[in-house]
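Taking it in order: structure first as structure tokens, then the write-up.
All protein chains of the complex are present and in place, except for one that has been dropped.
Coming up: chain A.
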């Protein structure tokens, strides 16, 4: 059984704002399936005493003190912006009213 369906690839493409053609969906579904199956092989060697890992270094609590550090000037900050107006980043209008919080 395939590790990822064609529909799932289409859904991911939509979430990622990628325009994928019908043919590409077939191609990517196949390719992603190979990748997922390969990665899944790791599962064969896991044992109950090995916790799932998300970070490659065994560190916790890397924190910094609450001290202000100089940042960029507005000119520097905006220097790489595709477009600028009123000292702000100018972007195409946003259709979705929802904002993350």
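Heads up, the rule we're going with is that a contact is a pair of C-beta atoms (placed from the backbone, for glycine too) under 8 Å apart; a residue touches a chain by one contact, two chains touch by 3 or more; residues count from 1.
In this section, contacts and distances are computed from a predicted model.
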| item | value |
| --- | --- |
| Hidden subunit of the complex - UniProt protein name among "LuxR family two component transcriptional regulator", "Aspartyl/glutamyl-tRNA(Asn/Gln) amidotransferase subunit B", "ABC-2 family transporter protein" or "Multiple sugar transport system permease protein" | "Aspartyl/glutamyl-tRNA(Asn/Gln) amidotransferase subunit B" |
| Residue touching the undisplayed chain, where the options are A:19, A:50 or A:85 | A:85 |
| Residues in chain A touching the chain absent from view | 11, 15, 17, 54-55, 57, 59-74, 77-78, 80, 85-94, 96-101 |
